[in-house]
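Missing here is one protein chain; the remaining ones are kept as they sit in the complex.
Labels A, B, C and D are assigned to the chains in the order they are written; within every chain, residues are numbered from 1.
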Amino acid sequence: MRTRKIISIIILLILAGGFILTFSQIPFGKDKINVAHYYISKGIEETGAVNIVTSVVLNYRGFDTLGEVTVLFIAAIGLGAVLFTEKRVQKHASKSKDDKTKKASLILRTGSNLLFPLILLFGAYIFVHGHLTPGGGFQGGAVIASGFLLMYLAFPKQSINKKSLSVVESLSGLIFVGIGLFGLIFSGYFLSNFLPKGIPNTLFSAGIIPIIYIAVGFKVGFELTSVIDDLLGRGK
Amino acid sequence: MQLITILVVSFLGAGIVYLTGKFSGRVRDISAVLVSLAVVILVGLAYNQKIYTNFYSLPFLNLSLSLRLNYLSWFFAIIVAGIGFLSILFSLEYIKDYQGVGFYYFMMLFVNAGMLGIVLSADFLSFYIFWEMMSWGTYLLISYKGGKAVAAGLKYIIMSVAGSLAMLFAIVSLYASYGTLKFSSLASLLQIASPGYILFLLLMFVVGFGVKNAIWTLHTWLPDAHAEAVSPFSAVLTGVLVRMGMYGFLLIMYSIVGLSLLHKLGYGLLNFNYILCWIGAITIVIPTFTALLQNDSKRLLAWHGIGQGGYMVLGIGVATSLGIAGGILHTLNYAVCGALLFFVVGAIEHRTGGVRDLNELGGLIKRMPVTFIAGLAGISGLIGVPLTNSFVSKWMIYKTLIMENYPFLAFAAFIGTWGTILSVYKFLHNIFLGQLPEKYKDVKEVPLTMQIPMILLSLAIILFGILPGIPLKVISGIEKSFGVEPLSTTMFGMPKEIGELNLINILAVLLVAGIVVYLIFSLSAKSRRVNQDDNYAAGLFVPRGKYQYSARFYDQAYRIIGPYLHDVVDDFYYWLVGKSKSSFQIVRQIYTGNINTYALYILLFLTLLIFVKLGWGL
Amino acid sequence: MVNPSLLIGLPLAFAFSIPLFGLISKKIEKYIPIIALFINMVISFMLIPQILKKPIVVSIGGWSPPFCINLVVGPLGILLATLISGIGFLVSIYAVSYIKEEPTEKYHILFLLLMVGAIGIVLTGDIFNLFVFFEILCISSYALVAYYKDKEGTEAAMKYLIQGSVGSSFILIGVALLYGFFGTLNMADIASRITSANPTYLFITLAFLITGFGIEAAIFPLNAWLPDAHSSAPSSISAILSGIAIKTGVYGVARMVYTIFNANSILLFIAFLGLLTLLIGEMCAFRQDDIKRLLAYSSIGQIGLIIFALGIATSLGVFASLFQIVSHALAKALLFLAAGYMIYRVGSKSIASLNGLGKKMPLTSFAFTIGSFSLIGLPPFAGFVSKLSIVYAAMQVKKPVFLAFIAIALIATIIEAGYFFKIVQNLYFKEGKNLDKITESSGYILIPIAILAILIIVIGVHPQFITGLLKASARELLERAGYIGWVLGGT
Amino acid sequence: MSLIYNWMYYIASGGLILIGMYIILVKTNLIKIIIGLNFIDTGVNILLVCIGYVKGRTAPIFSTSRINPTNVVDPVPQALVLTAIVIGVAVLALALSIAIKVYEHNKTLNVTKIRGLKW
Partner (left out) sequence: MIIKVISIIVLPLIALIIGFFFLGLSRKVIARIHRRYGPPISQPLIDVIKLINQESISHGKLFDMGVILSLAGSVILVLFIPFGGIAPLATSGDLLVIIYLMLLAPLGVALSGGEAANPNVSIGISRKMMLALGYEVPFLFSLLAVMTWYKTTSLVEVVKAQQSFLWAIFYLPLPAVAYFMILPAMLGIRPFDIVSAPQEIASGTAVEYGGRYLALTTIQHAFHIFIDIALFVNLFLGGGNLLTFFVKMLVVFLLGLFINAVFPRLRIDQAIKYCWKWPAILALVGLIIARII
């Protein structure tokens, strides 16, 4: 074991040397912006979104985000496939026998009842204003998923209907790809922003961005919930 | 156009035979015979024509595959077609009760087609393609019977793949340095190449063809392959397929490198030809005497196959017109004798239910006279008794060896002949002569379709023995194509200035003497016919069934020669395989299964890249 | 003119819609990947003639190239895309009746997304997008390797995941450093700016990227995951992994070395690495007694040969390596499919249990023989032509070091011939035990196997079908200026 | 002083990456290795953001008129980080689920013990 440690330390030192050398070539904080100038200067009038990061994420580099959503989708499906067990049905039955699983404490149950709608509201706010304020579909989805996690903690016995989760997931995914395909049909470019841009800094602006972000928000929220559910091993 | 029809007929024929095989056995047998007969006729018709056709082009390598016909290719093509046809005819009855008969016929015709392709191809690429197709076709056919044949097949294919890869290496280096693979253009281009390069090429080709022609150090696959293959196929294997190596030698040594260049290779005694002759000589002596010790009839014949191959290599190694003619003629002669002897063994196997052990057979002359006559003709052909075909070719090889002042090579060849006599007589005696054991009492003669090939081949032995002029005319055509001054021979012997050989006189004198002696014999007192049990046993009672001396036939000779004939080369190959297997085992241990080590490998690779960069400034 | 972005958009849409179709009826799910990949194949076949005239550069989102992600569909891209969708289509037919394990809906989604990832890698012109599609490919293959959820499968998936994610992190570091140096993510843009940075530090970025892609491309020290992953995955997946996933890794390495970094000095090292992989792969394969593990190691060997051919920087060398990619993809997919079904019928993976199958499953074992003969490089099959062109390419380079390399490569072929011929013998010429109840495989299994076998023979006999396309893609890889011209010099 | 200021973030990201690698190389517990993977991901994300940062500028959101294109940070790395984080999460989730299954079969998380597949 000792030799392994020594070797790995030597390797890491060499890697550190490599890092130092390459980082010295990339001065920290200097203005290295090159292609990004285009986004910054013409970002607003081309995409209509005030939040340039969102315009980059969805319009200029929308394909990445599509890939991104697919990765999450794969993770959820993969998790379902790997943790899929027929036994789950028996576990469900065995659970009813020994009912000793501790019920959550009163404070947790009432608190979560109160907080759950607020969390959902806050999450919805984040992904609806994706193109105006920092944050977007992914961050809003994560907040929603944390709400559902809270409910899982509060009510150990209940679990969400997996069927509906997967339907919402695939529907929102379809919306995203559908918009892309519509873009292809209308303006000849996949994922092009064919809807009217509207006035920047207002809610209904930046063409397809809010729609996509809403779809992504739902998708990420429910996907992370199904991931949590699979990991807890409770859902049907 | 004619060449393409030959190839198309033989390849498609194989396919058609396989398809008809699905419906009915009879139709398949007949169509197989017809296809092989058609091939023989087509090749026969294309006698002395010079044809050259491009039949396929590979633009991305700007190469084109082409076929050509000259005397050399026609000579080998007719042997391939003839022996192929006879073996198909022979196997009609022989293969009847095996399973997978459709596969067998398809493979036989496929291998024949491959050999025709080799012989007719005019550039090295098509030569190599057909060569490889023949090799893996043979592999499937050798391991066709299962059991021990599987190991024999594997041994064969490994050595054959190694040989053909050496050949591929040479072919591609030729293509890389000269841009063309046509035999004709290569022949002229190679004249200006450096001797070292030519030596390298010759070495690679000798390895490639040596494996197929089983010269001494590359011969270890042949005994197993012949012993385990199905008899009709081992007839094709020993008669013709192994001689593709000989065709290759002739092709590379004479039609491409050419005689003049060959002499320039090496200095004084150490030139390429002389070494090849010595390899040929060793290939004659050692395998022939190992054949002495064999108890399995097919293995005995297999070792003789290697031995006779030595004669051919010796013949063309001497590089005089008489020597080359002797070598080529001996290829034809051995093809006929070898195939005949394997047919004989096949017939015996067919009738005695697969018995090949020489110690269990005996006295079959009484039950199978035709097979005996064929066997007698075969072994006399193998020995080279006068008035048989091998006598002429051996005579030519000896004559040129002595005239070129190589007495020791001549001695090796002579001793090889005597070794053949001893072992081949043991073969004949243990099978046909002596007491007929109980269990073979009611053995019948082989059916007609098996007798015809045997009779035809025996006649061929005698015919070429008495009138060697027929093949020699073609061979002189071949030598003209090599640029060597051709050998002018009369129809039945050698002209005055070459040497004293007049076969018609020998035949006439033998007949007269035979008649005179027969007269004396029949005039004297009659003798009554007795059966085998009424025998002299020095007064004792003749023990039924056990009164046969065949086991350890040359016992005293074994004790003297035996220890020297242990097959050292075979042990070396097995040792090599063993060593490589253990090294593979060590290499396998790199993948230890531990995640940390795998991650270590990745980071090591990365640091290696970076370190090499920092240190070296690549 | 059909838009190449459909090649990625359509299967993605189908993948997302599979759960919805699942609601209507469980049976449809099995057939959606077939439809999706069939459409993909048709599109890519339609695109080939057009691309041979002039490559298509499609931007996603409608902006001019350096400022958006664009798909560069050159001859190399379309060649690999056709190969991927073709083999994917055949394997999806095979999977319809092969995958019985419970969550089949999830299998088909993951399978389709794996295909999307592969096609994405091959077509994209943006380096970060390449990373994202690479991730799609990797994660779906992690999940699919663990699909059988047995002891072997999960262990193999775990090892594959850890090594794979280490590799992906290295790629991400490389991409980050590249963005740091040049401020742009478009491959052509980086390629045109590459000379502006200091070459020594640039090399460290190249080192990270090569290691990252090398793990997926199974170069010698990095391929420890491959034998476990390919032998314990479901056969249809190991066919895809061996046939396609490794090739995308090799494409990644080729794109980095040839197009972006133009690092000619490292090519000799890559050729040496390829040779090392070939030797190690063949040596380990020789002693295996589990058929799929043997095929996995032989994949390592063949990939070594491809990378070796790639290391020969001449146009013929790259042409030969692409030809070997195509012939290996076909042959290896065929072998895995056939072996998979034999194992499914016989029940055990050991080679000894395959004895005597030649009579019971004649067509499958015949196809298996064709596949193995093509891999060894025997004449009438595709493998021979590709191996011949590799040997010729190596010989054309007059440097003696390549002569030694190609000699060793031929010796490795002997080892390969050794174990493949042994298996073929087991199939046909050895007596098998308790094989009575085994019958020939059903329709769905036979169609892909038959088509692959026919393809191998057709390409072997008449290679002109694909040599035109191969020559153009070899030229694309070698002439960087051409590639940059397509993307930046206006669509 | 300014030296450390300039290099602080790079040191952080490089350090995280190296620590992550060290964990993978040396630790034998499977979960620790997965955590190591996560370390590397976070390190790389920090590296990405650092590359995009320009001193003295703010986030590229033009909510008020005060922010004009001159004093805005490079938005592209932030978009990339967004994707990279989600990929990290996806891989992490999958890794944990497979780790569950591995534990179910081998009853141990010690990597040196899980060596069913070797040679």
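Here is the rule we use: a residue touches a chain if its C-beta (ideal position, glycine included) is under 8 Å from a C-beta of that chain, and two chains touch if they have at least 3 such contacts.
Just so we're clear, the structure is a prediction, and the values are computed from it rather than from any experiment.
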Checklist outcome for this item: Result, missing-chain neighbours among shown chains, is B
Item to check | Option touching the unshown chain, where B:Ile95, B:Val242, B:Leu300 or B:Ile365 are the choices | outcome: B:Ile365
Item to check | Residue among B:Val101, B:Leu203, B:Val355 or B:Leu433 touching the omitted chain | outcome: B:Leu433
Checklist outcome for this item: Per the whole complex, from B:Tyr178, B:Phe414 or B:Phe611 the residue touching the absent chain is B:Phe414
Next on the checklist: Using the document's contact rule, name the residues of subunit B that touch the chain not shown here.
Outcome noted: 363, 365-366, 372, 376, 380, 383-386, 391, 394-395, 398-399, 402-403, 405, 407-408, 410-411, 414-415, 418-419, 421-422, 425-426, 428-429, 432-436, 493, 499-502, 505-506, 509-510, 513-514, 516-518, 520-521, 523-530, 532, 534-536, 538, 547-550, 553-557, 559-560
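FYI, only the chains that are shown with their structure count from here on.
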Checklist outcome for this item: Comparing C-D with A-D, the one with more C-beta contacts is A-D
Next on the checklist: On a C-alpha centroid basis, what's the spacing between subunit B and subunit C, in Å?
Outcome noted: 44
Next on the checklist: With centres defined as the mean C-alpha position, give me the subunit A-subunit C separation in Å.
Outcome noted: 30
Checklist outcome for this item: Among subunit D residues, those touching two or more other chains are 17, 21, 24-26, 33, 51, 74, 76, 80, 83, 87, 90-91, 94, 98, 101, 114, 116-117, 119
Checklist outcome for this item: Multi-chain touching residues of subunit C, meaning two or more other chains, are 128, 132, 135, 139, 142-143, 146, 149, 154, 157-159, 162, 166, 180, 183, 185, 200, 204, 207, 227-228, 284, 287
Item to check | Complex contact set, residues of subunit D against subunit A | outcome: 6-7, 9-10, 14, 17-18, 21-22, 25-26, 50-51, 53-55, 59-63, 69, 72, 74-76, 78-80, 82-83, 85-87, 89-91, 93-94, 96-98, 100-101
Checklist entry - What part of subunit A is in contact with subunit D in the complex they form? => result 4-5, 8-9, 11-12, 15-16, 19-20, 23, 26-33, 35-37, 39-41, 43-44, 50-53, 55-57, 61, 64-65, 67-68, 71-72, 74-75, 78-79, 82-83, 132-134, 136, 138, 200-201, 220, 227, 230-231
Next on the checklist: For the complex, give me every residue of subunit C touching subunit B.
Outcome noted: 158-159, 162-163, 166-167, 170, 200, 203-204, 207-208, 210-211, 214-215, 219, 221-222, 224-225, 227-228, 265-266, 269, 280, 283-284, 286-287, 319, 359, 373, 376, 378-380, 384-385, 388-389, 391-392, 395-396, 398, 403, 406-407, 410-411, 413-415, 417-418, 421-422, 425, 428-431, 463-464, 467, 470-471
